[in-house]
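Written out below as structure tokens is the structure these notes cover.
Only a portion of the chains appears, each positioned as in the full assembly.
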Amino acid sequence: MNPVRMAMIGGGPGSFMGPVHRRAASLDGLVRLVAGAFSPDEARNRLAAEEAGIPAARSSTDAIALLDREAALPEDERAELVSIVAPNHVHAEVAAAALKRGFALFCEKPLARDIAEAREVVELATSQPGRVAMAYTYQGYPMVHEARALVAAGTIGDLRRVSASYTQGWLAERAEQHGNAQAAWRTDPARSGSSGCFGDIGVHAQTMIEFLSGEPIAEVMADIQVAVPGRRLDDDGGLLLRMTGGARGTLVASQVCAGEQNRFEVTLFGSKGSLRWAQEQPTQIVFTDAAGRATIVSANPAMMIDPAARAALRLPGGHPEGYIEALANLYRAFAWRLRGLGECPLPLPGIDRGLSSLAFIEAVLESSRTRGWVAVKS
Amino acid sequence: MNPVRMAMIGGGPGSFMGPVHRRAASLDGLVRLVAGAFSPDEARNRLAAEEAGIPAARSSTDAIALLDREAALPEDERAELVSIVAPNHVHAEVAAAALKRGFALFCEKPLARDIAEAREVVELATSQPGRVAMAYTYQGYPMVHEARALVAAGTIGDLRRVSASYTQGWLAERAEQHGNAQAAWRTDPARSGSSGCFGDIGVHAQTMIEFLSGEPIAEVMADIQVAVPGRRLDDDGGLLLRMTGGARGTLVASQVCAGEQNRFEVTLFGSKGSLRWAQEQPTQIVFTDAAGRATIVSANPAMMIDPAARAALRLPGGHPEGYIEALANLYRAFAWRLRGLGECPLPLPGIDRGLSSLAFIEAVLESSRTRGWVAVKS
Amino acid sequence: MNPVRMAMIGGGPGSFMGPVHRRAASLDGLVRLVAGAFSPDEARNRLAAEEAGIPAARSSTDAIALLDREAALPEDERAELVSIVAPNHVHAEVAAAALKRGFALFCEKPLARDIAEAREVVELATSQPGRVAMAYTYQGYPMVHEARALVAAGTIGDLRRVSASYTQGWLAERAEQHGNAQAAWRTDPARSGSSGCFGDIGVHAQTMIEFLSGEPIAEVMADIQVAVPGRRLDDDGGLLLRMTGGARGTLVASQVCAGEQNRFEVTLFGSKGSLRWAQEQPTQIVFTDAAGRATIVSANPAMMIDPAARAALRLPGGHPEGYIEALANLYRAFAWRLRGLGECPLPLPGIDRGLSSLAFIEAVLESSRTRGWVAVKS
């Protein structure tokens, strides 16, 4: 297969997601980085382009200018896919520009800083079905798909309760004041959007709950806070939730729990058993049956029921795959779709997912402000 | 030491806690069962008495009658301590009767079915300091005391977030309709009280949070439910909470999560690290420092800082002690106190603890009903 | 049931196993300590007797004298069971004396310091079937019996490989020179016997392998050592083994692995799966099927197939039982047998077990000395 040509927006020196996306895109040889607006800073952009082997002609400090230039190249040469890994305030504008110019779009979450800002890109995406995917990396883990398949197969019976917890400690102190670029923009409302912690990681928990259960969160009762004085965006919070189907749940997201690395754990409890998945041990899920027997299902085709999850594995059982491989699974699925190899069985998060995260954040903020239950708009 | 003479109320055939209390009381040879009103049923009471080697003269189907009879015995012969393990509706009345007759009291939680019912026993207890202890078994685990000591020593810094989850599955179906005596009375408002799941296990989570952190829960926002149709008391729920010191938290209690055995887990997150304890592996706590290093501290004096916790161990490290030993630690502490061997360093839950659980339940019920935040009366 | 009356030999102040046996014996109310020769030292013996509530008339510094005295008491008053928990050099002589006087015998391992010393007691035991049990505490864990039942049911197919490892660190330095009484006698050939570490804990690993697999170890190739200079008995070693049925294995025992508490772990690998059990988490076994699914079976009747293992539980699933409960299971089984309540389904280690441990030690010592394979006499 001829690799999909990709332009990257953002991801210059110091970026967390830039190198992850570059590695993930290249892992299977299905996507090739050919252009980039890696940084608005001239020197930093040049450095990134050189490291990536991108000629100056296909690099720019101005994302829109780059898209214009790429669109003007011959069809078999220009970038086909635009991957946005820049800070949040850039997402919506560049996403819309990319779609208008006919590029396929792979956009880091969030889609925009808020729902209003997302309107144009949603309209554009709606008119071009299948051309937009959102980089919810955790949706690329094979065992997440296996878990969803097990739930869908009735393994845990009727869903009764959901517990999701995503705790980090990297903002336990005011890292944004000590030269941490990641912390700086993520705690800045202008660049990050209306929410800090919930916009950054709370939405992963929301997405995982909805993906695994197959049903949306209907309403939330939230209590979010700024735990570290002086910060302007939430860095910690918890909420009660009710699923559309009636199950209840709790969701915690925090970036101020000192010592926590990237502990993202979800459990679904049902009338016949439960399923647990934890991001720090992503190659396994624990299914507990009604008698209490806990079975560890690991990333090995011999134990798995979901064809998509099995197909997403690159290695035999017992050979760990991780975070980069998860994101690479999303790139692979998108590349297959763009090359018309038939829809990849691994479902790819789309524009609706980006939108529902924004609706979730809005409900969380309103609930916390009003100290009451708020329905999540869908 | 001359063993403390004990009369037991409740705990007849089919009881869960009866045999546990008998074993725990006898484990260290410090308490001796000498009398009992094990069951209101004649035959069942006789059977229990015989199994325990209690002569008919010191057994009765009527708890109050037994207390009267014991009180009439010579001082060096009669029971000194009354242990109540009967269903909840019996607690307050018998507790008050015991205190009035001069017995020391060891009472299973809850103290009463609600605050109103507890009034008399609270008054009696207040006038006899140190004569009442509540059987919050989990407060007898040595590592719980070690965890509290670590928190008090500042190991995790300022408390920011608390997560407590207590999930069981034994009421996942309507066991109360299929001959399960435990399920029958626990789901019956007349015998159990105003709450089912939260009265039974939610209060353990409340107690643990307050004990480990050293501060009370200030307010709650709850969402409790009857998950299994037809039941009359809550069997599942979650809540948001705020500690007096400002930390936030979540608390989940459920008895309808199929396959869960007795998964009671608590984590305290602070500005310098976190501590986790899980009842199903009670001999260890996990401390994570700010750098993310997770240290497993296990039940071994060589690793522990709390003298009370160390003293509560009966075995060298690596030799597991469990639930019966935890309860035995409470009996031992009470026996030492009653024999005047000086106050045992292991703090014993008192009448205030029983009362604060009732206040907690009241707040949870009101919050869930009104769908709003409710302060917990202290 | 009328409790079995027991005399204890050894177990005075500073003893490890003495208090464990007393607690285990009393846990279920089936055995009552009525006499004891707790220590050859007058003051220490008196102290132990007083703590246990034993009158002076039924206590002695001289074990044989005590047995004589007990034997002279009326049949319904005298001890029925003699429990030997003294250091090893006392075992054989007292055991023989007890059997000669008609007492049932519960003897800590080893049976004797070596096979020659065991001869008399073996003969006596053989002529009184069912009157001797050996206190291999780990054989009292319910999940060990469940594991054996699973193996016997063919769950793992044909046995191919066995791994047993028992590592401790309490002798990592010369504790015997710093007032540790346990270390002192266990490292002294005169009191401990021909082997140190293998006699103390290696035989537990041997016993567990043979019990779980249902077949004896046929031959061994050992490499044992004195790791801490100056010590006179082995404190560390490993061996290769071949089972009678042809499976191969390794067995490690060490008391000089600093920081190890009581890590005793056994895995049986077969043609259809494997089973693991670890003493520090004794309430579970892990079964892995041929596809690699690891199932955690825990101490809960709902998941267990072995009636004896289920019957040995005192608590519902999720309420941990530990080391004392394991030993109590052996006492309970013996009490049932002595009271004629029918043979307890939980198999009780007998004199043959004690003898096979001695044969194992002999083979290990010879193999290590000759640097060659040695058959284990059976």
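By written order: A, B and C. Residues from 1 in each chain.
By our rule, a contact is a pair of C-beta atoms (placed from the backbone, for glycine too) under 8 Å apart; a residue touches a chain by one contact, two chains touch by 3 or more.
This is a predicted model, so every value here is computed, not measured.
Complete-complex copy count for the single protein sequence, taken from this structure file and not limited to the 3 chains in place, is 4.
One rule holds for everything that comes next: only the chains that are shown with their structure count from here on.
Its C-alpha atoms superposed on chain C, chain A is turned by 180 degrees; the angle is given in steps of 5. Both copies, chain B and chain C, contribute mostly matching positions to the interface they share, with over half of the numbers common to the two. Ranked by how far their CA centres sit from the centre of chain B, the chains are topped by A.
Of all the chains shown, the one with its CA centroid nearest the global CA centroid is B. Averaging Cα coordinates per chain places chain A and chain B 43 Å apart.
One finds 55 Å separating the Cα centroids of chain A and chain C. Centres computed as Cα averages put chain B at a distance of 35 Å from chain C. Within chain A, residues 291-294 each touch two or more of the remaining chains.
Interface of chain A with chain B (complex): residues 156-157, 160-161, 163, 165, 167, 169, 172-173, 221, 223, 225, 227, 236-240, 242, 248-250, 252, 254, 256-261, 269-274, 288-294, 371-373. Looking at the complex, you find that chain C touches chain B at residues 1, 3, 16, 19-20, 22-23, 26-29, 51-53, 168, 170, 260-263, 279-282, 298, 300, 314-325.
The touching residues of chain C, counted against chain A in their complex, run 291-298, 300, 302-303, 317-318.
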